[in-house]
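One protein chain is absent from this view; the other protein chains keep their places.
First chain written, first letter: the chains are A, B, C, D and E, and each begins at residue 1.
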């Protein structure tokens, strides 16, 4: 069960109103790398996890991320508080409010007009949050790697927001939030490697003949070798023929049909056959004035 | 530039028609962990990457994933080929076709009726593919970790599909595709660690006072210690008070308003104030027959 | 800040494994009327709310809804626990697992194959949760009504789930969750009516000449009168002419253009004009074999 | 059946071209609180409604909302008409057109470049309209409340648009549209309360022991009492222990497995167990240069 | 302005309850090729259209499609009417209702549990309708072609539904709706070709050197020639070298940076450089037990 304490995990201090900055902050509220995604990612994993250590850790971090969601949402609300009042009360002329709504050069018009200045579950461009952002699949060797990556991404987006933020209090809080992503990544790393083996992920072994092959699919000036495709690590295949039909077959699909289906499929093929020998008049010609009015229509070869 | 060879990278051999199995295969065609997501993930990263080694590797693997998309899509098309013909040509009674459409017990009715038996850019439940599945953010210390995680997830979903597949040819092709995810993960791992340092991700250092702290946010029976929150690695904080306002402040938000904004905000507050002393009649009472017809409406304290 | 206690708000007791029932339960986990939507609806409102009573109430209820999300998610995990293990470990033949995946007659195949049996942020049809479900707009006279309606909807969906659930423990927990929606609705009703006036919503008065008019737009057998369109309450307008251009104008749009724009608009109109006097040959004729090969193409009137 | 009259329900008069204002207007065309959502909400309810009075009312109002969709869409088209011509005909230099496209400070670039200046089914930020905005569930005690709330929200968004609009004709039309939302809300209120009882919604009674309880889940400075949680109305529970496992149970989930499932689950648990006694080397250490080259890798406790 | 007549454009006669069939019908209600998409496609085009003939035609057909939406939605409601009552009133045991909900083998469980048996704005798989289905862009030479294609698609989906429908009354109504798509396509064809020229679409001429070239990008067994790539119509280029950098340049991108940007870009490149000479230990090795405990970590070449 969750309980809530009215004090924030980190005190939010906003120096001055700034709806444009508020809008950018939405990246970490309702954006793909934001705190909602983080909290729900770990919370849903925790619910289905049976390993006691991982379950506990996931719920610990999920709960903290919810608390971070509260911090970033509070920043948004504070930066917007004045503008919200002015729009709701119409204390200025329409022309002035219009300029205020559109002047930030970003999507704060959506935040103001549609969401009334509150923290919306969108990114800074107004894109609605979607559960498509959550990539949990219920296997720890995959989910822990996903969590490590998610923390890395969140760290970077915080870094960018810090780089564009001038407000000292906001910057300080963002620094705290960014740092916690690093700490969480450390925990997820430890959890991953305390499960041995964790590579390859899952249970089924790979087919050995294809597990250490590197196909050089993109060729030309710029081809590079490195540890990711070195001869020490991989069989490196550049020959285009050897990249094809690596099972040794024809490379062409084969299937079976019931007799009834064969009839149906052939009937459909005949009905929809294109005639490669024809040269039909088309809509493009009708539409481009290329037709000579004396030329018979519907000509075929 | 891309070029296409009509032979597949792996020969597809389908033993018998099976629209239900075809529908499940869509997970790796238009699902979140599928080949389209993989190909586009690496392709878009490659376009913006300047490091020559990573750029080459990303385009190599993107191109291979496109070729895998072709393999899995071909499997779907082969498994559906007969059913497609039967529905298009209506070679059976309506009642029989109705049973065929609905009999698989999964969403193959969508595949048949809406998509005509072709490989659709959806998962097995008919959910449209969305770019929200792609989490690239343009930083290699994050994106490579995202790629490692994505390969791990794809490996697991292939494993599950293999576990439920009875068709030997399909199973064999799925085994190839699963194995390649392992190989790609190996390459991404090498690429990540050939960039040093890669942790913490990005450039800005974390705030040291918060980087090695573990907040025990979820408490009760089931609390566990392990390397992810051990005293060796972390300062472990269970005291609820010490988890709050870790900056040492009040934990309550502070902001500034312009004088005009203050007036507007106060005006709005007064206009929309709730009266905690009242006990208003509400719609619930009007709707629940709890009212005594003689009781005056609109009573307040 | 949020804190988590490992005990649930309501004990989950599941009598036997049932992946099909688990899948239905997702409606109240990641569905539009589910607990995630509820929790986020109130939480985001709380962050932007300045009225102290409403802010406190919103956070109280948001926190409880998070705890309900945990209860319903735990039900999903428990109902799926066995099937998850069987698929991950492949302890049965592929054909048997295939039947298990598809046998429920609903979308549990998505839950199993894609999400590994964990509670996914989707509804029972696999539709990804989207913030489009959240309709908060930052005005209490609207948001409280939205909350009242949301609780009513959630109560009904729980009622339906209870009606189809045979498992006594699950049914009991659903009864608790359903009841809490009723209690929350009561609180929101009190909060709405303790703000006076709250109708019409917002600040701007309606235009009196249109505020008590009812337009009888749908006519024919079935036209009904009732308090929603009674003469006592409304001016009832059935005359089609009186429904049109109720401002007394022409009903036709008027606009202004700059001189440069007028030139551009006219140029575009001329370039793209359709000729009502023509009878052009079209693609339909080319495609339908209606053409006499001797008939000249491109004929116009 | 629908019929259309070419005159609008309200005459649209636009004083001057303004693509930026046009873009804001999209909130009430293709935005979540806009006229399309309103029309479809009532129309779909009407189709499934059997109560003759409600069915008639819902279709009346749905039809009017479609007519409002036409009014707001016409406003968008008129405000954009000049800019549309200029872009289509390229009557200005590229640099000038570029400035025009981006100069509004909002998302009118999407409206111009992608939608050619026409009214698009998006909100003002370009977010595509989604049926996730429609919350009808087919029960009148819920749907009528949803409709009341929807009208309240739409009223507020119109109010905000009026507050930022300088064009007298547009402002007047917006005033009409806003007023009609108030009138519709009145009708829906009458319809709701003419169905008695309508609270609690639906048919199943709540569990009495939980129906009048208020859990004080968010605690600290700012805790408030009011009619929404007063002792007169509710049993108010602040004690954290009493908030937990309110059924009197353990608060811990219980489930059953078949013997075969137990084996599979235990096998999975063993295979994926994390070792809490270990201190594994992790990717973070490999990536952060913290390794002493002489220290053996893979150390465990 | 729209007006509504309570009689349908086509009488709906449903022989017997069939929630499974109802669910399939949703394809033409809230599916991508359904009547809502059609109505909104033409309606939004009509609002922005200035050509008087096209504007009138678009509004005529939009209005008819709305009336078809009503017909198909009524079919859904009628097929579901009984099941809706049974679920709402719980007139059967839970186990029986559970079977009814899941027995159709398609997604009627979503229609019943979430939408209460009403016509939902989803396709038959529960995918929410999205404005991404609407491809209008505000140019008649494109939009009319889009409309022609949309009518063709809708015709086919109706054909498939007819093929699987056993209910005579439903089949007859579907036949009417299918036929009207053909009639609309005829009108759109006439409208397209009455605008001359309409090819190439728009105003800007193509670059002649590339307008009649066909690149044979996919090569191998199966290469075909036909009128779509014949020498009569096209310059056919199979040589891979001639397909590359067809402008005669290097095929490699070139850009310019400001001096400050050059510094930043180089700094980023150095910071994130991968070392192709290294052979770093990676997480895969840590996770796969391939490490010899005596081997020093962090080795590079």
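Here is the rule we go by: a residue touches a chain if its C-beta (ideal position, glycine included) is under 8 Å from a C-beta of that chain, and two chains touch if they have at least 3 such contacts.
Quantities reported herein were computed from a predicted structural model and do not represent experimental measurements.
Although one chain is omitted from the display, it touches the following shown chains in the full assembly: A, B, C, D, E.
Within the complete assembly, B:115 is the residue of B:115, B:158 or B:188 that touches the hidden chain.
Of the listed positions D:110, D:224 or D:273, the one in contact with the omitted chain in the full complex is D:110.
Among the residues B:9, B:243 or B:274, only B:9 touches the chain that is left out of the figure. From the options A:9, A:91 or A:165, the residue with contact to the chain not on display is A:165. Although one chain is not shown, part of chain C still touches it, namely residues 141, 192-193, 196-200, 221, 224-227, 230, 232-233, 252, 274-280, 283-289.
On the side of chain A, touch with the chain left out of the figure occurs at residues 20-21, 24, 27, 31-33, 104-107, 123-127, 130, 156-157, 160-166, 171, 217-223, 240, 243-244, 251, 265, 268-269, 271-276, 278-285, 300. Contact between chain D and the absent chain runs through residues 1-7, 50-51, 53-54, 87-88, 90, 94-95, 97-98, 101-105, 107, 109-110, 112-114, 116, 122, 125-128, 139-141, 148, 185-186, 189-196, 203.
As a working rule, only the chains that are shown with their structure count from here on.
When the partners of chain C are compared with those of chain D, the chains appearing in both lists are A, B, E. Shared contact partners of chain B and chain E, listed by label, are A, C, D. The pairing of chain D with chain E is characterised as same-residue: of all residue numbers used at this interface, over half are used by both copies. Sharing over half of its contact pairs with B-C by residue number, the repeated interface among B-D, B-E or C-D is B-E. Chain A and chain C, compared by their mean Cα positions, are separated by 23 Å. Across the assembly, chain D contributes 5-9, 32-33, 56, 59-60, 62-63, 67, 74, 77, 81, 84, 88-89, 130, 132, 137, 139, 141, 156-157, 162-163, 193, 199-200, 202-204, 217-218, 221-224, 226-227, 230, 233, 240, 243-244, 251-252, 265, 268, 271, 274-276, 278-286, 289 as residues in contact with two or more other chains. Taken as a contact graph, with one node per protein chain and an edge wherever two chains touch, the assembly is complete, since every chain touches every other chain.
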